[in-house]
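For reference, the structure I am asking about is given below.
Take a look at chain A:
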Amino acid sequence: MLPMLSQLLKQMVRKPFTNLFPAKYAPKNVRKYLKDVQEGKAKINPPVEPPEWFRGKILYEKEKCIGCRSCIRVCPAKAIEFIEEEKKIRIYIGRCIFCSQCNDVCPVNCLHMGKEFLLATDNKLEENLIVE
Partner candidate 1 sequence: MLGELLFKTVIASIGITIFAVIFGLLFKGIDRKLVARMQMRVGPPIRQPFLDVIKLMSKETIVPENAVGWMYNLAPIICLASSIILLLYIPIGNFEPLLGGHGDIILVIYIFLIPALAMVAGGFASGSPFATVGAQREMITMMSYEFPLAVVIIAIVWKLSNIGGDIFSLQFISSHPIWEEVGLLGLIGGIILLLALVIVTPGEVAKIPFDVAEAETEIAHGLLVEYSGRNLALFYIADAVKMFAMASLVVALFFPYNLSDFIKLDEIVAYIADFLFFLFKVFLVMLFSISLVRAGMARLRITQVVSVYWITITLIALFGLVLLMWDNQYSIKWW
Partner candidate 2 sequence: MNWMQHLPAFIIAIPLFAAFLTPLIDRINKKARNAFVLIAMAITFILTIILFKEVLEKDIITYVMGAADPTQAIPKQAAVPIRIVLEIDGINAFMALISALISLIGLIFSFAHIEERGGRFYTLFLLMVVGMLGMELTGDLFNLFVFLEIASIASAALIAYEFRRGSTTEAALKYIIISSLSALFVLFAIGLLYGEYDLLNMAAIADAIRTTGLSNIDKIALILFFSAFALKAGSAPMHMWLPDAYGEAPGAISMVLIGVTQASLYALLRICFTIYVDSMHVIFPAIIIILGLISIFIGVTMALIQEDVKRLIAYAAVAEVGYILLAIGVGLYGILNNEVETYARKALQGGLFHIFNDILDIGLLFLVASGIIYITRERNLNKLGGLAHSMKYTSILFLVGLAAVAGLPPMNGFASKIIIYESVYKVSPILSIVAILGSVVMLAIFVKIFHSVFTGPKITEYREVPKLMLASMLILAGLIIFFGLFPDVIINNVVNPAVNALIENTDYISKVMGW
(Lines give C-alpha, C1' and ligand atoms only; values in the text may rest on other atoms or scores of the structure.)
Protein backbone atom coordinates (compact mmCIF):
# COMPACT_ATOMS: atom_id res chain seq x y z
CA MET A 1 0.00 0.00 0.00
CA LEU A 2 2.81 2.39 0.82
CA PRO A 3 5.80 0.86 -0.91
CA MET A 4 7.90 3.96 -0.32
CA LEU A 5 8.11 3.36 3.43
CA SER A 6 10.22 0.24 3.22
CA GLN A 7 12.30 1.80 0.49
CA LEU A 8 12.98 4.78 2.77
CA LEU A 9 13.99 2.64 5.70
CA LYS A 10 16.39 0.79 3.46
CA GLN A 11 17.85 3.98 2.07
CA MET A 12 18.23 5.45 5.54
CA VAL A 13 20.97 3.04 6.42
CA ARG A 14 22.59 3.21 3.03
CA LYS A 15 25.41 5.53 2.08
CA PRO A 16 24.12 8.76 0.54
CA PHE A 17 24.31 9.18 -3.20
CA THR A 18 25.71 12.68 -2.89
CA ASN A 19 28.92 13.84 -4.47
CA LEU A 20 30.39 16.06 -1.77
CA PHE A 21 31.52 18.96 -3.92
CA PRO A 22 33.19 21.15 -2.67
CA ALA A 23 32.93 20.09 0.98
CA LYS A 24 30.45 18.17 3.05
CA TYR A 25 28.91 21.20 4.72
CA ALA A 26 29.30 24.89 4.19
CA PRO A 27 32.68 25.85 5.66
CA LYS A 28 32.61 28.30 8.55
CA ASN A 29 34.94 30.66 6.80
CA VAL A 30 34.86 30.26 3.07
CA ARG A 31 37.71 32.53 2.22
CA LYS A 32 39.99 30.89 4.71
CA TYR A 33 38.95 27.52 3.38
CA LEU A 34 39.69 28.54 -0.19
CA LYS A 35 43.04 29.91 0.90
CA ASP A 36 43.82 26.69 2.70
CA VAL A 37 42.94 24.81 -0.43
CA GLN A 38 45.33 26.91 -2.45
CA GLU A 39 48.04 26.33 0.08
CA GLY A 40 47.29 22.65 0.05
CA LYS A 41 46.15 22.58 3.66
CA ALA A 42 42.62 21.58 2.88
CA LYS A 43 41.11 19.44 0.16
CA ILE A 44 38.27 20.14 -2.15
CA ASN A 45 36.09 17.25 -3.15
CA PRO A 46 36.20 17.37 -6.92
CA PRO A 47 33.04 17.77 -9.01
CA VAL A 48 31.77 14.86 -11.06
CA GLU A 49 34.46 14.22 -13.66
CA PRO A 50 33.58 15.91 -16.97
CA PRO A 51 33.77 13.57 -19.95
CA GLU A 52 36.09 13.77 -22.89
CA TRP A 53 33.80 15.74 -25.17
CA PHE A 54 32.74 18.11 -22.49
CA ARG A 55 31.81 21.54 -23.76
CA GLY A 56 33.33 23.98 -21.30
CA LYS A 57 35.04 27.32 -21.61
CA ILE A 58 36.47 27.84 -25.12
CA LEU A 59 40.22 27.66 -25.69
CA TYR A 60 41.54 29.90 -28.45
CA GLU A 61 44.88 29.58 -30.15
CA LYS A 62 45.28 33.13 -31.18
CA GLU A 63 48.42 32.68 -33.31
CA LYS A 64 46.75 30.14 -35.54
CA CYS A 65 43.69 32.25 -36.27
CA ILE A 66 43.56 33.70 -39.74
CA GLY A 67 40.68 36.10 -39.08
CA CYS A 68 38.30 34.51 -41.57
CA ARG A 69 35.21 35.38 -39.49
CA SER A 70 33.50 32.06 -40.20
CA CYS A 71 33.03 31.54 -36.50
CA ILE A 72 31.32 34.89 -36.20
CA ARG A 73 28.94 33.98 -38.96
CA VAL A 74 27.70 30.82 -37.31
CA CYS A 75 27.76 31.81 -33.68
CA PRO A 76 24.13 31.77 -32.62
CA ALA A 77 24.70 34.02 -29.63
CA LYS A 78 26.93 36.66 -31.23
CA ALA A 79 29.43 35.88 -28.54
CA ILE A 80 32.37 36.51 -30.84
CA GLU A 81 33.66 39.93 -31.68
CA PHE A 82 36.12 40.75 -34.41
CA ILE A 83 39.09 42.88 -33.43
CA GLU A 84 39.71 44.96 -36.53
CA GLU A 85 43.23 46.11 -35.58
CA GLU A 86 44.58 42.62 -34.95
CA LYS A 87 42.32 40.71 -37.33
CA LYS A 88 41.64 38.34 -34.49
CA ILE A 89 38.61 37.51 -32.48
CA ARG A 90 37.48 37.92 -28.89
CA ILE A 91 34.95 35.57 -27.28
CA TYR A 92 32.69 36.62 -24.45
CA ILE A 93 32.02 33.58 -22.33
CA GLY A 94 29.19 35.40 -20.61
CA ARG A 95 27.36 35.29 -23.91
CA CYS A 96 28.52 31.97 -25.27
CA ILE A 97 26.06 29.11 -25.17
CA PHE A 98 28.73 26.44 -25.50
CA CYS A 99 27.35 24.98 -28.70
CA SER A 100 30.85 24.43 -30.14
CA GLN A 101 29.61 25.37 -33.59
CA CYS A 102 32.54 27.78 -33.98
CA ASN A 103 34.91 24.88 -33.31
CA ASP A 104 33.42 22.90 -36.16
CA VAL A 105 33.54 25.72 -38.62
CA CYS A 106 37.00 27.09 -38.01
CA PRO A 107 39.14 26.26 -41.02
CA VAL A 108 42.37 26.19 -39.04
CA ASN A 109 41.08 24.48 -35.93
CA CYS A 110 42.15 27.14 -33.55
CA LEU A 111 39.09 26.89 -31.32
CA HIS A 112 38.49 24.06 -28.85
CA MET A 113 36.05 23.43 -26.06
CA GLY A 114 37.91 23.33 -22.76
CA LYS A 115 36.93 21.47 -19.64
CA GLU A 116 36.62 24.41 -17.30
CA PHE A 117 33.07 25.03 -16.23
CA LEU A 118 33.26 26.58 -12.79
CA LEU A 119 32.90 30.08 -14.14
CA ALA A 120 30.61 31.81 -11.67
CA THR A 121 31.46 35.40 -10.89
CA ASP A 122 30.00 38.67 -9.76
CA ASN A 123 31.50 40.56 -12.68
CA LYS A 124 30.37 39.26 -15.99
CA LEU A 125 33.15 41.02 -17.83
CA GLU A 126 35.99 39.72 -15.73
CA GLU A 127 39.12 38.52 -17.40
CA ASN A 128 38.33 34.89 -16.96
CA LEU A 129 35.19 35.30 -19.03
CA ILE A 130 36.81 36.95 -22.05
CA VAL A 131 38.92 34.82 -24.31
CA GLU A 132 41.29 36.58 -26.62
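Selection rule, in plain terms: all candidates are chains of the complex that A comes from, given by their letters.
Here is the rule we use: contacts are C-beta pairs under 8 Å (C-beta built on N, C-alpha and C of every residue); 3 or more make two chains touch, one makes a residue touch a chain; residues count from 1.
A quick note: this is a predicted structure, and the numbers were derived from the prediction, not measured.
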item	value
Complex member in contact with chain A (any copy), out of 1 or 2	1
Chain A - residues contacting candidate 1, complex	2, 4-5, 8-9, 11-12, 14, 16-18, 20, 24-25
